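A single protein chain has been removed from this complex, and every other one stays in its place.
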Amino acid sequence: MTTTALVTPAAELVARRVPGRSLEAPFYVGEEFFALDIEAVFARSWIFAATEAEVPEPGDYVTVTVGPYSVIVVRDDDEEVRAFHNVCRHRGARILNEPRGSVGTIVCGYHHWTYGVDGRLLHAASQEPGFDPTCFGLRTVQVRAVAGLVFLCLADRPPADFDDFAAQVTPYLAPHRLRHAKVARQVDLIEHANWKLTMENNRECYHCAGHPELQRCYFPLYNFAEGDVPPALRPTYERFLQADAAARAAFESLGLPYAAVEDLVERPTGFRVEREPLDLAGESFTEDGKAAVRRLLADFPTARLGHLGLHLQPNAWFHCAADHAVTFSVIPLAADRTLVRTTWLVHADAEEGVDYDLDALTNVWEVTNEQDAVFVARAQAGIGDPAYVPGPYSPTESQVEDFVRWYINRLSAYLQEGP
Amino acid sequence: MTTTALVTPAAELVARRVPGRSLEAPFYVGEEFFALDIEAVFARSWIFAATEAEVPEPGDYVTVTVGPYSVIVVRDDDEEVRAFHNVCRHRGARILNEPRGSVGTIVCGYHHWTYGVDGRLLHAASQEPGFDPTCFGLRTVQVRAVAGLVFLCLADRPPADFDDFAAQVTPYLAPHRLRHAKVARQVDLIEHANWKLTMENNRECYHCAGHPELQRCYFPLYNFAEGDVPPALRPTYERFLQADAAARAAFESLGLPYAAVEDLVERPTGFRVEREPLDLAGESFTEDGKAAVRRLLADFPTARLGHLGLHLQPNAWFHCAADHAVTFSVIPLAADRTLVRTTWLVHADAEEGVDYDLDALTNVWEVTNEQDAVFVARAQAGIGDPAYVPGPYSPTESQVEDFVRWYINRLSAYLQEGP
Partner (left out) sequence: MTTTALVTPAAELVARRVPGRSLEAPFYVGEEFFALDIEAVFARSWIFAATEAEVPEPGDYVTVTVGPYSVIVVRDDDEEVRAFHNVCRHRGARILNEPRGSVGTIVCGYHHWTYGVDGRLLHAASQEPGFDPTCFGLRTVQVRAVAGLVFLCLADRPPADFDDFAAQVTPYLAPHRLRHAKVARQVDLIEHANWKLTMENNRECYHCAGHPELQRCYFPLYNFAEGDVPPALRPTYERFLQADAAARAAFESLGLPYAAVEDLVERPTGFRVEREPLDLAGESFTEDGKAAVRRLLADFPTARLGHLGLHLQPNAWFHCAADHAVTFSVIPLAADRTLVRTTWLVHADAEEGVDYDLDALTNVWEVTNEQDAVFVARAQAGIGDPAYVPGPYSPTESQVEDFVRWYINRLSAYLQEGP
């Protein structure tokens, strides 16, 4: 909190960022910096929008919010996934006002301008003879589907490295058959924190003591080198080493790629993917580590294959076990408000109450998300205090540092190139 | 949504406005542009504030909000309507905090400074001997009553064209005897949209398919040339032509002025007035088109005389049928929040439950207002999306274009002249 004359420009804050320390407060507060994040990061990056399972049939759509943008993701009559800005070309009304649904044509409710699911303007009543409907189709948004996950980019010229990202992660994702999944549950949680705090929180397990349910099945040692393991976690670490060796043998016998591929800092489409063991029964994110869904989603001969973790910057992470997958998308709403959308996918033919108990399937990540919401809200509150000074990351938080470096790179590029 | 450095100045936005297309987004979003609208438009124009029926007796008052202003409209002891800023001359407290009431004197509740209904400071306790109460009367607001409608202007030098406006509309309004009316109901509806979207929505019937109740009694062809009538409305149009011919004959036989008088673009007090037929029974805004009030308000020998439509820029419209009149005032609250106040007037001696059923009287416009609130909220949402680009008005929306041109003229004048 300071007088306007003292506000430090974004470029200076970017330039003076101290490696190894958390970012200065202005990055997390104020609607101007938030607008910069939307423009420089969210409107220029490939972001995770939805799963193909949410739009299984032609005409099925979801509306996806990205800061001030709303995007229609719809399956067209050729079964391709398309994306359009959710803004009528007449006088700008928001066209589709529900989070999801199914349509034959896309009709604006205000003056009934009618578009095809391919975006073409099909009808606009009472126009002058010279009116050319081909000039008023819905504005398209770049969209790509990879192994059942739908990504979009709001920029006209999206980052060119997406093909490489897709090529690298597809072998990891393909066996999970996400295209053959259905949505078992979707939960929207609003966190009272800047979106970067949500992402940073996801990048470290230094806080995992705050997740008692998760750390039963998930080894709370993410990114811990042996020297980082505190005494209290030593038995867990020993168990991890055993599970890891067994899992690697299993992955190799099945030809499942598992090694970490990580390119988090330099490329626009920063990502990390790795297959790892789980604790307890080693099958899934459940109280006892056993599969929550009897009918497996993945093309696996056994459920005891740990999980595939995928992280995408700026806005998503994924956990795929044998029996189900969970996707997390992070949508900035305001400088201090962020939507975390969590989607549980199971085999399209799995039957709730028969093949799985919905609460048992979702409980671990639901409570974990709620715990994280408390943590990041406290971080937001403290960072907004004028007494805050950036502090040092622990070695176990090196992927937070990676995320922050990636973010600073994105801002730098934008500030140099201009909009 | 953009970084501050990229915000386009108002003067440039005004200068580059493209005729025939909706306005660019900045006109509708952001508190700075909202403040400009209040200063340049609302604080300089004649605006509709209330009906005389709301202040029938000396001492009766209403408080009227206009953006950040609050105005007391009060009938004084000589039965004249007066208006004052609702701000104590001592330390600035809001004096009257209820929407309406009746007073002998106007007393500030904080330190009991007491003013007459003529605005003079009558009493302020414990002052020094030299204190001169004549220096601390309530600040007056320009006010004019026309045929039972009360207009005010916050500027010290209000637009000079009001007399002409009054002279032109009085012959149309006088037969409706609004000064002899009482308020049957008043409804305040908050629309989540900029005030201009509320006004623009009122200026066209291109969206009237969204008003199933209204379009039963009201021909949904407002401002449609014959060539604009879509096939589905062709039968309605034929019915309109017949009703229109019959109505004109009736208006003429009674000496009622009915021709459209329209001066919406150039003058400060932009307005339009016209008498037109209604559908079905042709008498009123009801489900079957029949009068809702047995005792007519207008000085008419029959109820089947359609309605008088009056539109005033920046903030009002009126529908007067034989049996009742409805006034609509539009009060900006924030860039994206607007109060629409609707007031139904009936004959002062009409008795609820005997002469009229209140719900039957008000239903058509209540549901229509609620439908409009949905439409304009969607417009606001979409216009705030960075993907919005101004689109073309249909020929039937030419009065939207007129309103927008008037608005741009008002801004231009203000930006050239300064405050």
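Per-chain numbering from 1; labels A and B assigned in written order.
Definition applied: a contact is a pair of C-beta atoms (placed from the backbone, for glycine too) under 8 Å apart; a residue touches a chain by one contact, two chains touch by 3 or more.
Model, not experiment: these values are computed from the prediction.
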item: Absent-chain contact - pick from B:R44, B:R75 or B:R89; value: B:R89
item: Chain not shown: contacting residue from A:G353, A:P386 or A:G418; value: A:P386
item: On subunit A, residues whose C-beta touches the chain left out of the figure; value: 1-4, 6, 22, 25, 200, 206-207, 209-210, 224, 228-230, 374-375, 378-379, 381-396
item: Absent-chain interface as seen on subunit B, which is shown; value: 10, 32, 35-36, 38-39, 43, 67-70, 85-95, 97, 109-112, 124-128, 131, 136, 139, 419
